[in-house]
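Shown next, in structure tokens, is the structure this report addresses.
Removed: one protein chain of the complex. Kept in place: all other protein chains.
Should a chain be cited, it is by its letter among A, B and C, assigned in written order, with residues numbered from 1 in that chain.
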Amino acid sequence: MRISVKLFGAEALAAGAAEAVIDLDMPATCAELRKAMRAQAPALAASLDWARFAVNGRYASDDEPIGPGDELALIGLVSGG
Amino acid sequence: MRISVKLFGAEALAAGAAEAVIDLDMPATCAELRKAMRAQAPALAASLDWARFAVNGRYASDDEPIGPGDELALIGLVSGG
Amino acid sequence: MRTTDAIKVRITDGPLPDAPARNADGECGAWVVFEGVVRRDEGGRAISALRYTAYEPMATNQLAELAGSILNTHGLVRVEVEHSRGQVPVGACSFRLSIGSAHRKEALAAMDEFIDRMKQDVPIWKEPVWA
Partner (left out) sequence: MRTTDAIKVRITDGPLPDAPARNADGECGAWVVFEGVVRRDEGGRAISALRYTAYEPMATNQLAELAGSILNTHGLVRVEVEHSRGQVPVGACSFRLSIGSAHRKEALAAMDEFIDRMKQDVPIWKEPVWA
């Protein structure tokens, strides 16, 4: 299915968009999302080596499951303050 | 001659006065003043082991000369802030 | 805004207003306040403002979680956080962290740790608006 991953800061700039639209079979894990994004969003390759995912507004480890309806975001370097 | 040494905080409490009046031949040094105060102001004995003198509003070492007209103060533990 | 007796977190549109009046009940002997102010250049190039983006509600939740963690670890009395989103001009305040504590040392250590962890974990981003 098609899912949307929110992008911010340098990742939004690199992708030229505030979200990445990715094809991924659900349910899946964050690790599978990361792999699918590497293949489908090459502009984000550098960030995908280390950036964290947030699932429903909380940081998620790579083995965390994701399903339809989850809000997904790729969080690279933040710069608040 | 009679000189006056300003007192504050614990030293003023110990002496029961805002100044100590001391007989001392001028010119003298802070070390001589300390010695004279030990003899003439026994209530201040504990502080005189370590408290600093200020001469004309600046901390003075024990070899610093003092003369008539200098403003003298004995500065013990301060407690600002 | 997320509030308990001890913790306040607020993300505000545009520059932060002046520091709010603080509780004067005499419980805190020390208040340490950090204010981040927009500087007039970024990497040597003049800017007119910074523009902040926050991923909400995650940003507020992360700030509140961090405030709670710092409050407990350092034994503080109050932790109040304010952060801007949107545009903040040069010279204006975009971030304020106010820590109330019985004594000074723990407040200073807590402030340093809070800001380090915020800059790692709180999903807020800034971009320059060139002059």
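Everything that follows uses one rule, which is that a residue touches a chain if its C-beta (ideal position, glycine included) is under 8 Å from a C-beta of that chain, and two chains touch if they have at least 3 such contacts.
Keep in mind that this is a model prediction, so the values were computed, not measured.
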{"item": "Chain not shown, its touching partners among those shown", "value": "B, C"}
{"item": "Sites on chain B contacted by the missing partner chain, in the whole complex", "value": "6, 8-9, 54, 57-59, 73, 75, 78-81"}
{"item": "Residues from chain C at the interface with the omitted partner, ascending", "value": "19, 24-40, 90-92, 102, 104-105, 108, 111-112, 115"}
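Following the convention adopted for this analysis, only the chains that are shown with their structure count from here on.
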{"item": "Chain pair with the most C-beta contacts", "value": "A-C"}
{"item": "Computed distance of Cα centres, chain C from chain B, in Å", "value": "48"}
{"item": "Approximate Å spacing (C-alpha centroids) for the pair chain A, chain C", "value": "27"}
{"item": "For chain A paired with chain B, centre-to-centre distance based on mean C-alpha positions, whole Å", "value": "72"}
